[in-house]
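Excluded from the complex is one protein chain; the other protein chains are retained at their positions.
Naming follows writing order (A, B and C), and every chain is counted from residue 1.
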Amino acid sequence: MSIPKEKLLWMYETMVKSRYYEEQLVEAYAEGKKPVFNIGAGPVPGEMHLSNGQEPAAVGICAHLTKDDTVASPHRPHHHAIAKGVNLNRMTAEIFGKETGLGKGKGGHMHLFDPEVKFSCGGIVAAGIPQAAGAALAAKQKGTDSVAVAFIGEGAANAGAFHETLNMAALWKLPLIVVVENNSWGISVPKTASTAISSNDKRAAAYENTTGYLVEDNDPIEMYRVSQEAVERARRGEGPSIIEIETFRFLGHFQGDPELYREKDEVPSLLLRDPIERIKNKILSEGAASENEVEQLENKAKNEVDAAFQFARESEYPKPEAALEDVFC
Amino acid sequence: MSIPKEKLLWMYETMVKSRYYEEQLVEAYAEGKKPVFNIGAGPVPGEMHLSNGQEPAAVGICAHLTKDDTVASPHRPHHHAIAKGVNLNRMTAEIFGKETGLGKGKGGHMHLFDPEVKFSCGGIVAAGIPQAAGAALAAKQKGTDSVAVAFIGEGAANAGAFHETLNMAALWKLPLIVVVENNSWGISVPKTASTAISSNDKRAAAYENTTGYLVEDNDPIEMYRVSQEAVERARRGEGPSIIEIETFRFLGHFQGDPELYREKDEVPSLLLRDPIERIKNKILSEGAASENEVEQLENKAKNEVDAAFQFARESEYPKPEAALEDVFC
Amino acid sequence: MQTTKRMLTGNKAMAEAIAQEMERDPNVFVLGEDVGKYGGIFGATQGLLEKFGDKRVLDTPISETAFIGAAIGAAAEGMRPIVELMFVDFFGVCMDQIYNHMAKIPYMSGGNVKLPMVLMTGVGGGYSDAAQHSQTLYATFAHLPGMKVVAPSTPYDLKGMMASAIRDDNPVVFMFHKTLQGLGWMDQVDESVGEVPEEAYTVPLGKANVVREGTDVTIVGIQMMTHQAVAAAKILENQGISAEVIDIRSLVPLDKETILNSVRKTHRLVVVDEDYKSYGFTSEIAAIAAEEALYELEAPVKRLAIPDVPIPYSRDLEKYVLPNAQKIADAVVKLMKE
Partner (left out) sequence: MQTTKRMLTGNKAMAEAIAQEMERDPNVFVLGEDVGKYGGIFGATQGLLEKFGDKRVLDTPISETAFIGAAIGAAAEGMRPIVELMFVDFFGVCMDQIYNHMAKIPYMSGGNVKLPMVLMTGVGGGYSDAAQHSQTLYATFAHLPGMKVVAPSTPYDLKGMMASAIRDDNPVVFMFHKTLQGLGWMDQVDESVGEVPEEAYTVPLGKANVVREGTDVTIVGIQMMTHQAVAAAKILENQGISAEVIDIRSLVPLDKETILNSVRKTHRLVVVDEDYKSYGFTSEIAAIAAEEALYELEAPVKRLAIPDVPIPYSRDLEKYVLPNAQKIADAVVKLMKE
């Protein structure tokens, strides 16, 4: 398909940014956790779920969204947040638990809220789906053509919230798109041991007014293409969509995961199909940008990330007593 | 299809018993509630959900079950209980809140448990589905060929428990059959306003190893036929089934329901298609039994019901302090 | 000269508040099971569909997680949803949305996301609806931080506190007592009808109400149990005991001061609840007294509540576990002898 050059380059830049962001996070997270790993130690404590390898899902659909569209993301949220344009400084500061963070240090990596670009995420599997449907309902009631996207993992598609929300969204023809990132794993449980269907786009058959799309092989361009269809359907008021994308989890479920359940050669073979490399090759081979221009994009992305980490590290921690604030307004 | 004569007559007798049972209950429930209706008054207080018109769903499948198969039923349970062979005396005593009741008066009409015939029911929509799956799992683990049936209303098919359980049952090939009684209504909400699919058997498409069956027009014979298939599949270890049957709710959602949401002519037109009349005509026209034999069956059924009501009325109420017993064993 | 009072049932008072707020603010809308044509099983949305149409009064599928979650998502976008959970007993199918999201998002976002929404739900027993349809679960909600939890006991408060709840920028769990709705098919209790002004007004959330002054003992009640406490106070009056009765009205925020002030006056405390006893409302009020007014107490605190059993069906069994006026009066009499 033909994809506008600026979209292609934006996707590349955003994927690079997301990847580089998480590479920095791998290191920051490891600080204070050596030689003995302790989840609570270091400048970035708590659970850490990274999305390296899953960037195509995020950029392929966010390329079609504006600030007024809503994204609800799960426990593995950074690639979505970055693609949706969440304030990178404040997001990073939040992950470092700083006062300048999106949630003043109260939320952390699983709880990033940026109402400016209508982004949210949360740590409960599948819980974002109905909330995204609520944003879609609000758009419908306000008469705007905004849409809402809920990202979930393939494991989450077996949760009750998936079914309840799709039925309701189909019934009310809500502008909702559920993107299922099939990275083959729900922690240690392979998809084949959790999911009684080959791919979740087929579950659209259970709901009228609902279309299912399958994106194979972690392909960002195909993701862009089907997302365009799904977003346009939603904006036209034709109802929800389910997009399943086959994607790759390069790292453990969380940082520190011993991954004893995974074959040793799985990740190396996935890395050979790194979507960032593949989109870069496409850009260069199609002449969408020169080596030089590509490098500039990369540098721009990395500089932004470096600045965000610097901002986060230099920010102050909240005062302990601030823990008592913000329960009620 | 050819249905063994004794099954046909059993189905008829059981439908008559169920209908007559509820007719008695309509009256008993009304006692003490006139001239002013008060849900808490009379010998049978609390909510009362009757199943008049829905008998085909119950008898069509229970005709294939034994004492060792499990049935989990929802808030509208009498027809299922009667078809499963629940002790009628103790069931009725329970509904009257008596000490001799199945639950010593603690459960009431929505909470009937008869472990002798593996029957249970409950007041939370869709909650019986996973519990039936658990019975199916137990059968599988014990290596028996028992099956489990969960009855639900069409409204319940939009609850998360439906999806979660079917996925899990399909994955594990559990001997589970979900019977969806589509009586067109979830209290005041018509199916078209709650359900984004024309019939729930189609939702089998969302789960591998799962077969969907649709029974039109409240037909007990067709229900018998598809149930046989579904039960045999289950016993062979081939996985779950969803059977949706179009059925009729002759009465209100509960006794006392003003039914202002329902067209005046709906029930009269349904009554013209009373499944009991239809099966009786079939029996007589096919010569499966004579008028006389049919009448004997009817009398037998009614006598059993009358005896149960007598047993219930003559039984003692539990001592008030018994309220403190049976929390733990 | 006697002026005619405007008397309304609890459900009509609630529905009136909702209607007035819907008129005031186009962002207010209602969703839930049977809230449309049926007008709510407990009548809290009576007449709203006719008045505001099906875009603002939405019947939902039986999918509590989906539609309560949707209310949260809509509230985050600036809408002001009122979402009904038909019976509080059903919370278990949707509690994640309620307590992990509705109650925590404002905090986790550092106050950047507001969720101006009302979750209303019917509570209470006494009519043989058995273990899955008779609970109040006051403490189950009040224990979890991040949501206001209110439980008004009169038509006047139902209207005024509903208006406050809708205008509040925080998530509010609004519990109404089924028997206090004044429905035609329920037991007709006098307390389900009361004077209600026609014009919109608010009653603040978080203030307890001294419904009867007294000097010998403080009885703290909630919803139906407030009325039982008042009835008990009348019984006690005949025996020369002067009971002060406090209607708590709001579990979160909790008006400790009103309770403590009363205890400082009466030096005796009885707490009455329609919820389970242990780890409940009576525990919290008793604990506050033990923590902040110990030296004021001249007798042990007395708690009356459901004795940690599921609610039984049969009438006498249920009566046995529910507190009532006579049981309260008896407890007070015993306490006065301490």
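One rule holds in what follows: a contact is a pair of C-beta atoms (placed from the backbone, for glycine too) under 8 Å apart; a residue touches a chain by one contact, two chains touch by 3 or more.
None of the values given here were measured: they were computed from a predicted structure.
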Omitted chain's touching partners, listed by label: A, B, C
Selected residue (touches chain absent from view) among A:77, A:122, A:220 or A:240: A:122
Residue of C:52, C:127, C:156 or C:276 touching the missing chain in the full complex: C:276
Residue touching the undisplayed chain, where the options are B:44, B:82, B:133 or B:156: B:133
Which residue of A:24, A:144, A:188 or A:228 touches the chain not shown here: A:188
Touching residue (missing chain; options B:60, B:85, B:105 or B:186): B:105
On chain A, residues whose C-beta touches the chain left out of the figure: 36-41, 45-47, 97-98, 103, 105-108, 110-111, 122-126, 155-156, 158-161, 186-189, 193-195, 256, 260-261, 317-318, 320-324, 327
Residue ranges of chain B at the interface with the undisplayed chain: 70, 72, 101-107, 111, 113-115, 118, 120, 122, 124, 127, 129-139, 141, 148, 160-161, 164-165, 167-168, 171, 325-329
In chain C, positions touching the absent partner: 65, 89-100, 103-104, 107-108, 130-132, 139-140, 142-146, 251-252, 254, 275-276, 278-284, 286-287, 289-292, 294-295, 297, 299-303, 308-310, 312-313
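One rule holds for everything that comes next: only the chains that are shown with their structure count from here on.
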Chain closest to the assembly centre - both centres taken as Cα means: C
Chain centre separation (chain B, chain C; CA means) in Å: 35
Residues of chain C engaged with two or more neighbouring chains: 60-61, 63, 65
Touching two or more other chains - residue numbers and ranges from chain B: 158-161, 193-195
